[in-house]
Each structure stands twice: as structure tokens, then as C-alpha cells.
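With one protein chain held back, the other chains of the complex are shown just where they sit.
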Amino acid sequence: MREITFAQAINEALREEMKRDDNVYFVGEDIGQYHQGRGPCGVSTGLLAEFGEERVIETPISELEIVGSSVGTSMFGLRPVVEIMHAEFLPTCFEHIVYGGSKGGCILNAKPFPMVIRCPFGGEKQGQLIQNENVEGWFNHTPGLKVVAPSSPYHAKGLMKAAIRDDYPVLFFEHRSLYKRPGEVPEEDYVLPLCKAEIRRNGKDLSVITMGNMVRRAMEAAESLSGQGIDLEVVDLLTISPLDEETILESVEKTGRVVILHEAAKTGGIGGEIAAVIAEKGFKYLKAPVLRVAGPDVHTNFPRRKEDVIAGVQQVMNYR
Amino acid sequence: MREITFAQAINEALREEMKRDDNVYFVGEDIGQYHQGRGPCGVSTGLLAEFGEERVIETPISELEIVGSSVGTSMFGLRPVVEIMHAEFLPTCFEHIVYGGSKGGCILNAKPFPMVIRCPFGGEKQGQLIQNENVEGWFNHTPGLKVVAPSSPYHAKGLMKAAIRDDYPVLFFEHRSLYKRPGEVPEEDYVLPLCKAEIRRNGKDLSVITMGNMVRRAMEAAESLSGQGIDLEVVDLLTISPLDEETILESVEKTGRVVILHEAAKTGGIGGEIAAVIAEKGFKYLKAPVLRVAGPDVHTNFPRRKEDVIAGVQQVMNYR
Amino acid sequence: MESNQEELKEMLKLLCQSRFFQEKMLAVGMKPYTEIGEEAITIGSCLGLRKDDIMSAYFRGDASWLRIKGVVNLRDHFAWWLNRKGENGPVTCIVPNNWIDVDRGVIFTTSSLLGADGDMSCGAAMAQKIKKTGKAVLFMVGDCAPSKGNFHEVMNFASVYKLPLVIMVRANEWGMSTHVSKNCGFKDITKLAEAFGFATATIDGNDITKVRAQVEAAADHVRTGAGPFLINAITYRMAAHSPNDEDDYRSAEEKKKWAPKDPLKVITGHLLAAGVSEADIEKIKTDCRQEMDDAYEWAMKQPEITPEEILESQQSAVKKMWGRS
Partner (left out) sequence: MESNQEELKEMLKLLCQSRFFQEKMLAVGMKPYTEIGEEAITIGSCLGLRKDDIMSAYFRGDASWLRIKGVVNLRDHFAWWLNRKGENGPVTCIVPNNWIDVDRGVIFTTSSLLGADGDMSCGAAMAQKIKKTGKAVLFMVGDCAPSKGNFHEVMNFASVYKLPLVIMVRANEWGMSTHVSKNCGFKDITKLAEAFGFATATIDGNDITKVRAQVEAAADHVRTGAGPFLINAITYRMAAHSPNDEDDYRSAEEKKKWAPKDPLKVITGHLLAAGVSEADIEKIKTDCRQEMDDAYEWAMKQPEITPEEILESQQSAVKKMWGRS
């Protein structure tokens, strides 16, 4: 199968959905001309040329209004796809994410409020001092809001298309380290289901439940550990809120051991919700404590490395 | 001992700390004259008259600037106590809560950024449609930020005084149903420690870990259940982030059974973090699944009632 | 002249329907944020717009204009406010004002946050521009809420994209217990809007005929793509912020000064000048009061909406949003 990058996959999803439905439009800061038309995230290529200023709307520096006005347009049947240049800027439009369509759909008898808010998050470097934070943990406490974080070009495209076609708000996190990475993506039209996790590797000894760029780390750790006779199962959440409890619990039933792995700071991160679901509904399967392998509680990113994952797995495997 | 209300307790804490330290000032919307000087939350009585407009600063409708400017004044050694009229408005000043002094202290070698942000949250009525939400779940993912939710006048006063004397940001949630409730409060100056939970009732069968107004429900349930031979321990978190893991784990060690109880929606609520800590560090003590008894995942408040707590406890007690 | 009489009578009727609705609510002990003394702005705005233009609700008032827009009938309207079941209508909207009915041109924010309504309205105007509907959007806002940053970003978007947006400022001097002069550093909001290239007008907000005429003109202006328009409608908050507000932070004189400018008195003046008899005027009022009493009585007989129903409605919505249905 052909390979394209994660950024290209998102670009294709945008283009195809904009072609498919005139109500879809793309809006954000510097998404037209910056970086020779690739835009700040590298996903804009060709969109302005193809769809014009009416559907590729470059905005003032105004995150609050970009998202707030999109709630307004969505009421009228439009389907905004919003780019927020960095996930770190989400606090400045927080009210429209947690209220807006998320609350609107809930209190108005499931009235549609379609909207995708996509933004780069996370990073690869240890201790990089700006714009590499993981902020998804702020957003799993909003009933009705879906939060997605794809881990490959294939998932990025299929989930982005699903998000655009969905009638309710989707917050779409794109890990910065993935944009330039290639992967196989079919030529044909396809969508992937929202709110579904995927088993990326079958294993019987321990479930690593993870997301985004950390999926790669989990796979690498699995590879290394298989040599030591430890057989990891890797659960890629894809939609990080709400959780696909079924897939998570099936995996826990099978393995009885869990490591939750995310890049974000541990305290208050999405790992808490996952652990809570397991401690309540998967308790009977558990052979060992549920371990979170996550970032330290600071304001700078220190992504877990393969060795951290391996150490965590070994700790759980050695539990008596 | 004399009894005063929760609102009076906070009022006393403000007055005493403003007297004690000229750097403390009180700032917010309509905190001077509204409700005959009691202010929107009923905690302002007499402050404007005693301290004048320079230290009781009524502001424009401008939550972003109220909090943002307070980060600025705190750099210069002032100690702002900010009133946000309703916790539901916190999204509009989110950036200054999660960055501001919380990030500032972290990245600038623990430079002091004293600030208390206090606001009413929650409610008593089932299905009340506005301004009764529980939003504390947004704020336990910010390293360096302390989040406090007192459950009685005694705790409100002691913790508020501690928060004002603390050198770093404290988000202080005051449950709406508590304001008018009386309780014993010493006349003498006292402070209570931040970041410490309190055992409000000793018991041996099951730990109810809870906060704010739900402490009352837990105590009522304990009362009822004691007749049925079930002996509940009630852990009042007081500081809901970071967690006092020591007290929580000691209690779990003793009882081996846990119900986490909060008013906020279950998904993404602070119960997740609590469950995760227990599933990791208290696993060996657990005799049953960790159950969260919490609000439904909707945008309206449906506070758990005594019966809900009892049902949850029984479910855990009956686990085989 | 005849038609003028009819029009004025209709306006009186609509104003009475709003005023008496609010008075009824207060009389029976409900706690609405009233707009007593400011109804001319709301009703006049509604009348000045074309039927298919879009109007954003306002938290204050009884939302009588929703009836003009055909969103709800009088009986159901009382039922909503009473948290009872009407013949149709919402179970879980925050307050009736929060209802959104795009087909009938009615929008609002989904939260209780000042500022958010402007952002929605701005988006509504963007939608009209993108879809080339030729419709205007009217965003109604107080004179204190514009201190929020949202208002700035709304003005900026409206200006940069030349949106078909009319901003109607209800200049009633107060925001809760805070006088506008302590809330807003800008002394004249039209100057602020003009800095953004808005066309502006300052009008007597208590004269419904002036409000209607100005809204009509402003809507036609923005419709052409000439850019946004801000109307500064001078009025006064005659009642307390809410029935819970003791309202002792302003002088009796101040309030007294405004009594003669009550929009009902102003329209009555117009009617008399147009030759309508006092008896006719009185009859309109009496009928209207009767209508309110009847509708209220009907509504009070309807079953209450239970918390369980609210929960059920919201849970099934979230289920759908979360792909669990």
C-alpha cells in the first residue's frame, strides 16, 4: 500500500470531506499562506487554492472567537474544522469547548453542533521548554465532548473523516512528533469509528493502555520484552474520551495486568479515569496493581521512553 | 463553642488576614455593595467599610483580567484574594489559573505567586438548570496548583487563612449549599494545613472518600448503616488536589473497601485520580472493586443522595 | 393614518404582553431577571428585523419576542417558565431564553456566561455570509457585558469579515450593583465601535417606534455587506437586577427620574397623538392582562417536569453524542 505522512493524511481527510460536503469549512490562524501554504502544522497544502477564501478562512489572532463563532456557524448547519495552532492555546477558548456544542447538544435534546477542533500537542524532546505540553487531561470531564488522538497516518485520516461527519464536537489532538512520520493509508474512501479503541498488538501477559505517540513506545517495549518472554498487549485508545470500556476490560480480562502509559503529567491525566474504570469493573481480573507510567508533575514535557515503559512493565510483572 | 455560618467563617478569615497583612486585598465583581454589602456569595459583609476601595476592589465584568492582573500583582508581593462569582465562569480565566502562578512557580525556581481564587460551586437541587455545576475536575491536572474544598465553617475558616498565607495559587471551592449552614468555629486565630485530608469518622468496614457537601451525605449514610452493622470510615479530602495519599492509603489499608463519592459528573471527575492512586498503591489492601458514586455524565447537577451512598456501600460490601 | 394607528396598537399590545407577563411572574413569586422599562428595545428589535432575520436572545426579560417569532405560544411559554410541560417545547433548556430555534431565527448561548452569546451571534452572522442568505443577525447585549474580551473579538471579526451583524446595546446604566461608569472605561460605546469601522447610532431605547425604525435601517445596512452596525439604545433598568436583589445601591431620585419615560407611557403618548382613544388603549391592556391570567392558570394545571425527566433527556442526548445509542 502507498505510504503518506500523518500530516498528509490529515490534509487528505480535509480535502476529501470539503469536496464531499459544501458545509465543511476550515478555519484558523495562518492556515492559508504560511510555510508556503503548508500552514503552521503542515496540513493545509493546496486547500486555499482549491477551495478559496470562503472555505479556508484565515483569522485574526483570536482563539476565543474562532471557536466561539464556530459554535454559531454549526448551529446553522455548517461544519467547521478549526485549527488551533498549539494545544497550549486551548485555555483561551476553553469556555466554548466545554460549553458550546458539548453543553448545547446535551441540554437541547441532542441538537446537532458539528465541529472539529484540531491541534498539535505533545513533543518528543526531554525538557523542551515551550509548546510541547499534553493538555488532553483537561477535556475528559465534559459530557458529550469526544476527544480523539490518532497514532498513525491511517488512523489520523479515518478518524478525521469520521470526526468531520459527526454531528457533535470532537477535539482532535495531533501529536507533533507524528506529523512527518509515514505510514500506509489506503487510496479509497474510508472512515474509522469514533469511541473505539484498537488492539495494536495481541499479547497475553500484560495490557499497555496508551495513546498517540506513546503507542510507538509501547510497541518498541513489546518488541524488546518479547525476547524476555513477556508478551505485551497494546491497546491504542484512539478516542481518549469517552473511553471504550469494552475493549479495555476485555484486554484486562485476558491479561490481568495493566500499565497505563501517557506522555502527559500523571496527576489528573487521563490515566486516572482509565485506572478507575479498571479498578471498578475489571477488579476481578486483576493480578497486580494498575500502574501509570506517565510524565512527571511539572510544566515541561518529559515523554516516557522505551526504558521507562519496560521498567513499568517489569514492576507489574514482578508483583507478588 | 460559638457557631457561625460557613459564609461568616470565610468573611472572618478574609477580615483577619487583611488585618494581619497589608498585602492582602480582595477583588471581584459586585463584592462591595451588592446584597446590602454581603456581596454575591454573602462573604463580603463589612469589608468595604473597614478596608476601603483600595483593598476591596470592585471590578468590571472581566474574569480574565481579574485573575490575569492578580497574577501580576502577586509578582510584586501582593496577595490577591479573588472572588469569581460562579465556578461556572472559570473557563473564561482558565489560562491564568493553569498557567499564571502555577506555571510561574514551577518554571521560575519556586518564585512565590500567592493568590487565592475562591468561588461558589455545586448545588443541592436535583436537576437545577444553571449555576450549580461542579467543575473541580478541570483543575487537578495543573502541577503546582492547590485545589481546596472545605466541608464546614471550621474548615472553611482555617483553610482560607492557610490559603491566603500560602505563597502559591490556591483555587478555593465553596459549596453553595454550605454557605448558610452553621458550625462551631473557635474565636482564636487558627489555620488548618493545606494538602491534608481528615478522617471525619472512624470506621473499619469501608472508606468513603469524599469532599465538600458530600461529606454530609457520607456522614448521614454512616449513621444509617451503623444500624445495619456496617461501620463506615469517612475521609474528607479538604484539599482535592494534590491528594493526601498517605491518609487515603492508611484508611484503605484499614478497611480494604472503598467508595469514592463526589457530586460532579463521574467521567473525568477527581474520583478517577483517587481510584488510580488506590489501584496502584493500595491494591494489596483491596477486598473489593473501588466504586465511584458520582453525578451522571450530563451538564446539570444531580447530587447523590444518602440513598445513593448507601446503595453504593452495600454493593461494595456484598462483593464476593 | 389608519395603518399607523393599527401598527401602534399592535406595538402597545406586544409591549403589554411582555410587561404583564413579567408582572404576572413576579406576582406569583417567580424570580425572573425582568426587563421592566426596557421592553421597547427587545420588542422593537424583533419588529425591526425581517421575519427570517436572526435574533439572539437576552438573559433579561421574559422572552415574549419568542412568541412573535412563533417559537412558542403564550400558554406553553408560561409552562416553560414554570418548569411544567407545555404542548411542545423544551424539557432541559437552561431558561426559556436559552432556546435555540434556527429555523425561526432564534439563537442564544448554551451557557450562562456573559460574552458567549456574542460569539455565537458572530458565528451566526458568519454562517449567513458563508451561505449568502442575505439575512441579518442582531446581537443584543447589556452596557456592562461589553467589558468582556469576547465583545472585542466579536467586533473585530465583524469588522474584518464585514459580517451582517447588528449589535444592540441596552444602555440601562447598571450591571448588577455596578454603575456602567465603573464598569466600562469607554464612555461612549459608539466611539469604540467606530474605531472598528462600525456604523453607529444612539437612540432613545424607550420609544419602540424609534427602536424598530433604527433596527430596520441597520439590518438593511449590514445585509448589503457594508459592514456591521452598533445601536446604542438609551434606557434604564427600572427594576432590581433580579428579585433577590435588594437594590439599595442607587438613589430613589434616579429611579423616579425615569418613571415618566416608561416605554408603555411613551407608546401611549404616540397612540393618543395618533387619535386612538383612551378607552381603546385601556381595552388592549385589560384584554392582555386577562390573557395572561388565563394562560397562567392553564399552565399551572400542567404537570411539572421532574428531575428524572430532565436527567433522562440529557442522558439520552449524551449517549447519542458519545455514540452509545
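For clarity, chains are labelled A, B and C in written order, and residue numbers in each chain start from 1.
One rule holds for everything that comes next: contacts are C-beta pairs under 8 Å (C-beta built on N, C-alpha and C of every residue); 3 or more make two chains touch, one makes a residue touch a chain.
As the structure is a computational prediction, the values presented were derived from the model and not from experiment.
Shown chains touched by the missing chain in the whole complex: A, B, C.
Only one of B:P40, B:G123 or B:G144 touches the absent chain when the whole complex is considered: B:G144. From the options C:I100, C:A127, C:V169 or C:L192, the residue with contact to the unseen chain in the full assembly is C:L192.
Residue-level contact of subunit B with the missing chain is found at 25, 54-55, 59-60, 62, 64-65, 67-78, 95-96, 99-111, 143-146, 167-168, 193-195, 242. Residues 29-30, 32-36, 40, 58, 60-65, 86, 88-89, 91-92, 125-127, 129-131, 296-300, 302 are the ones on subunit A that touch the missing chain. Looking at subunit C, the residues touching the absent chain are 147-153, 155-160, 182-188, 191-192, 194-197.
Methods note: only the chains that are shown with their structure count from here on.
Each chain gets one centre point, the mean of its Cα atoms, and the points for subunit A and subunit C are 41 Å apart.
Between the CA-based centres of subunit B and subunit C the separation comes to 37 Å, rounded to the whole angstrom. Taking each chain's centre as the mean of its C-alpha atoms, subunit A lies 31 Å from subunit B.
Counting partner chains per residue, subunit C shows two or more touched chains at residues 92-94, 111, 113, 115, 149, 314, 317-318. Chain contacts: subunit A has residues 95, 99, 102-103, 106-107, 143-144, 242 touching two or more partner chains.
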